[in-house]
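Note that one protein chain of the assembly has been removed; the remaining protein chains are unaltered in position.
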Amino acid sequence: MLQQISGSIAVANAVALCRPEVIPCYPITPQTHIVEHLSSLVKSGQLQDCTYENVESEFASMSFCIGASAAGARTYTATASQGLLYMMEAVYNASGLGLPIVMTLGNRAIGAPINIWNDHSDAMSVRDAGWIQLFVESNQQALDVHIQAFKLAEALSLPVMVNMDGFILTHAITRVDMPDQEQVDRFLPPFIPRQKLDTESPLSIGAMVGPDAFTEVRYLAHHKQKEALTIIEQQAEEFANIFGRDSGGLVKSYFAQESDIVFVAMGSVVGTMQDLINDLRSEGYSVGILSLRSFRPFPANAICNALKNAQQVIVFEKSFAVGMGGILASEIHMATQRYADIQGVQISSVIGGLGGRTITKQSLRKLVDKAKQGDLDAEVFMDLEANTVVRELKRQQDEQSSGPVAENILRDMGVVSASKTH
Amino acid sequence: MTVQHKPFAITLDVGSSHLNKTGSWRSMRPVYVDRLPPCNKACPSGENIQGWLSLAEEKDYQGAWRLLTRDNPFPAVMGRVCYHPCENTCNRGQLDVPVGINSVERFIGEQGLTHNWQFHAGEDTGKKVMVIGAGPAGLAAAYHLRRLGHQVTIFDAAEKPGGMMRYGIPKYRLPREKLNAEIYRIEQMGVTLVLNHAIDNIERSQQEGNFDAVVVAIGAQKSTHIDFSGQSSIPILDALSVLRAIEMEKRNPLIGRVVVYGGGNSAMDVARTAIRMGAQDVTVISRQEEAHMSAHPFEIKEALEEGAQLLCLRAITEINGQVITLERLKTSEEHHSGHSHGVATGELETISADVVVLAIGQVLNDDCLSATPKIVVKNHTIEVNNMMQTGQDGIFAIGDAVPSQRSVTTALGHGKKVARAIHAWLNGKTYQPAPQNEVVTLDKMEPWYYSDAPRTVQPHLESMRRKNGFAEVLGDLDQDHATYEARRCMSCGNCFECDNCYGICPDNAITKLGSGKGFEFKYDYCKGCGMCEAECPCGAIAMVTEDI
Amino acid sequence: MTQKNTAEQTVKFYQTGTFTVGNRLLDEEFRTVQATEERSNSIDSGHRACQGCGQALGARYALDTAMRVTNNKIIAANATGCLEVFTTPYPETAWSIPWVHSLFGNVASVASGIAATLKAKGDSETRVIAQGGDGGTTDIGFACLSGLFDRNDDVLYICYDNGGYMNTGVQRSSATPGGARTATTMPVGEHPGSSFNTGKFLPAIAMAHEIPYVATASVHDLHDLERKVEKAMSFRGARYIQINVPCPLGWGSLPAHTIKLARMGVESGLVPLFEAEYGELTQSTKIRYQIPVEDYLKAQRRFAHVLKPANVAQLETIRALAEKNIKRYALL
Partner (left out) sequence: MFQIRIHGRGGQGVVSASELLSVAAFEEGKYSQSFPSFGSERMGAPVQAFARINDTSITIREPVMEPDMLIIQDPTLFHAVNVFDGANTQGYLLINSSKTLSELGIEEMSSLYPKDHIAVLPATELAIKYIKQAKPNTVLLGAFAALSQMVHMPALEKAIRKKFPKKIAEPNILAAKAGYRLIDAIER
């Protein structure tokens, strides 16, 4: 059924269609509307046989999920940013224990400086946590991928994180096609846990493992993720058969194979890029996009296959490893190094959209133009106010007690008009 | 790598911790032991007190009676007259008050009489044993011999059996129907009693009767006498003949002012009997201070309660007419530890009396031994080896006639011992008593686990009632109280299946074998922490070093 | 399981081992769960606890009781700590119940999650027990525990209190008693050992949440402990039991003295045993034979310095604490 609703409501309704049994939550912008809506669905009786609990922290929330999932419940929660970091220990634990929890991450920057707006710093902070990490471009995909996430998690007995850009998707009201219960039931069978705390068949979960077997256990986690590369594709196909839509999968190519210049990106920015390349292609540019829908597992083969004809690759990402650079870019580098068909491709790493900075078509277009002229640097911070940075560096050089950086820059940009205090 | 069907967190076949044999950590191992409870150790009859108390706790009175009478055929008697050294050593005494073993024994004995439980003779061996003396030692010897299957005939010069039990212990302490019943029960086993029959030549009687062995259990029937200086005008009697006369209901010699000389239990018996017989005034004169008198404190206490006077640290030096001269003594400083007699001070005082009873001891009457020269008498007692055998092969001697502590209980113990010795001797062997286990002291136990409660006090007759007759001074425990009292036993040194070791082992390294079967250590898992030993309430576990 | 007083039960008053695990003379119903051959052995042989481990004992006591009460329908969640480590050394497990370990600080939430699942599935028979040491409970797991209490989730939380981080080599926790030596509060300087006037007493905090049931228990008095676990299981909602479990390693005591020390702790007044319902104190377990605190302290090397003449003020402080407990919880 077509609906014009916010991304958060769409996801909440999709999750409800998956018949979750336990949902703990803790509020944090920008995911809060999802769990608020689920709360209403449970409290009003629209979602039955489900225990919903507003707990005292994200750490508790993920821990609650761990207990619930280990006891055999289909379990869901959502968080973002600082909340993800606060639950971090439990995030690793959930995957280490192999518990098929589904969590929405309403992607948001990480402080300090505190910032509630969108980027991918939170998702990237857990890139080694052992979770499956899927990214969505639109609200339709968001709701579709959540349905697939449960099936995927339960097939692998691994937790799945659906990454959805905060505000840009969560708060955007768009048209979505909401499936009906019968369709979802057809796609997603009841949860049969691989391991379960059961008094009829007692089991110890979470034993200590020493050097003698730790490597094997960790290797198995890696092995599971590699299995997911196949299963994700299979499930996307199965999904398309039942729901009639292409949603999910490992990667999505928009003219990537037939273009000289190819953007690689994840999440909602792909939508803006699509709008851009439609313009550019009509102007005669050879430009495409490769959208990464699965970040973990990292679909190196699929990526390289899509990029094999590209001359210039612009890896656009909304986060970076401070002191190193683009995370996705370095992973793409690594993948292309291994892939024999790709030789001599130019890869530029573009960091943009940090802390909610608007990603405009115009700025993206400039990147393409520069790339076309062979002028695009290996590392670009898109729309960086270089002068502001230079002035702050000077202040720091001039004065040991130059004060807090964030506040200095705000003052410099005139956002804060207070006069200097000393 | 094949696909795992279990999630990787629990793959690679988690096994049971049973695979991990933690027993290898151990340097000490616990073992179950039976230690000797101090009561058992102290019992001159060698009763397994802890054992029969345990059965009594379960209200298995017949079982308790059977176990008790394995060592002592007179529970109803001993439950009254035993001075219960067991209670003095009872570990419980260090916590609150000792278990009233004697009163439970009496209760058990009463159960035996009430239900008319009988003894059973052993399978006939064809051997015949002659027992001289139907006192406690002789009767006990006869009983044990009969249990072992030997034919026994007892000869006694008196008209009734029982010896000192009848002629030395007043009725108020031992009602005669109880005594008679328990003696009769021994007779019922097939023991022949020949009364009013003194033996004057042991060897001849043995040959005439074709006896394979002889037990001399003739007691110490001759009273010690002192000749006081002075011209006494009053009767000077001995305790034994006084008590015998009263038992025989002959003329009462205890009239007027009675002075009893002596500090032992016989002195108390005479004094208390005198009060009951209506004596005007009863004074006990003891050479020891009260604490060192050989009489049991409760006897002294009860005598005083009944109205007897007690003059301690005094010696009779002279009796003139009715006036007795006493010299005050003082405690010797070198000998303040016990049996010392006082040292003369030269201070004199006098009292008047109508009769003096000497209760200063008895010695062996060796008249019947003169025909058997190999039986050596030394210091008024018959010399015996550690198997109670005299110098004459096949002739054994026991009880007050041999060097030992003179008590009914000791006599009973002798009876048991001699029976075993004779049994072995008749089979051409030497009796080897089983080695005694280590005695368990309170420091080897953990008494916290026992509830504390005072001993059930046997209902005392009011002292006024006591004075006026020979009614029994101590009453019976009822069943509830007997059970209650029995359950105060801490089962020192012997597992009573409290499940503590089983329950508190942090390594579940103990198997409970089921009721009555005890427990077993699983040494595969026992880490040797020693908690079971530390927390065994009764000290029935020991830690021993592992052989490495 | 307590004995009725003598006036009512002349004969059933068993002086013979009344406080023992079992006793052949006691009616079955009055014996502890541990006395039975059929006990469930929630933790079984082969675990790798130190010799004389109080926690191994406390956990089996509590869980076996809960198993009996629920007809073996319990699921346990475990915080990181000794109990977790020594029971599940890969590739073995000593647990005979469904058991999960997640993290050090989250066991209360994991247990809540399990309870939520049972609720969602309509399973009211199976019950959930969370367990952790004092560090995992009073320090790192405190927030999650408070959350559990707040939501009144149907979980029995059992804290095995041995007064420190023993698993990591004996460091101070907020449950370490004043004066005690730990690796982070060594007996050096002007105030040797753990500081006084610090720490927190979680049972009182639990009571402040007004949860249905709070109790303290000790491994030395099994009847009392089992009664409390049984009582706890009769409530729905959040319940908290703190069990005093001596640690030979951390306390510097003999392995054989574990139960003895537990007993002495209680009998000195330093470890008060009591129960509370909905925030109100309902009952305390009386001291049977009061002992001086010194007797308790001198059996533990962690208090050796307290008994030196120079530190008599510390001893006085500990004495005062015992007196305060005795008064506050009416222990005599």
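Every chain is named by a letter (A, B and C) in the order it is written, and numbering of its residues begins at 1.
Operating definition for what follows: a residue touches a chain if its C-beta (ideal position, glycine included) is under 8 Å from a C-beta of that chain, and two chains touch if they have at least 3 such contacts.
None of the values given here were measured: they were computed from a predicted structure.
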Inquiry  = Let's see if you follow the contact definition: name the visible chains touching the chain that is missing.
reply    = A
Query = If the hidden chain were put back, which of A:P30, A:G67 or A:P159 would touch it?
reply = A:P30
Message = Touching the hidden chain in the complete assembly: which of A:E258, A:D275, A:E385 or A:E399 does that?
response = A:D275
Subunit A residues touching the omitted chain (full complex) = 2, 4, 6, 30, 116-118, 137-138, 165-168, 171-175, 268-272, 274-275, 356, 358-362
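As a working rule, only the chains that are shown with their structure count from here on.
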Request  = Averaging only over C-alpha atoms, locate the centres of subunit A and subunit B and give their separation in whole Å.
outcome  = 91
Note = So, in whole Å, the Cα centroid of subunit A is separated from that of subunit C by 44
Message = From the mean C-alpha coordinate of subunit B to that of subunit C, what's the distance rounded to whole Å?
response = 48
Inquiry  = If I count partner chains per residue in subunit A, which residues reach a count of at least 2?
reply    = 97, 203-207, 213
Request  = Would you give the residues of subunit C that are in contact with at least 2 other chains, written as numbers and ranges?
outcome  = 87, 89-91, 93
Residue numbers on subunit A that touch subunit C, as the complex places them = 21-22, 24, 49-51, 53, 55-57, 59-73, 75, 89-90, 93, 97, 196-199, 201-210, 212-213
Inquiry  = List the residues on subunit B that touch subunit C in their complex, please.
reply    = 12-22, 25, 57-58, 446, 448-453, 480-481, 483-484, 487-491, 496-500, 502-504, 506-509, 512, 514-516, 522, 524-525, 527-531, 533-535, 537
Subunit C - residues contacting subunit B, complex = 3, 6, 10-11, 13-25, 31-32, 34-35, 37, 41, 43-49, 51-54, 56-57, 60, 87, 89-94, 219-220, 222, 254-260, 263, 288-289
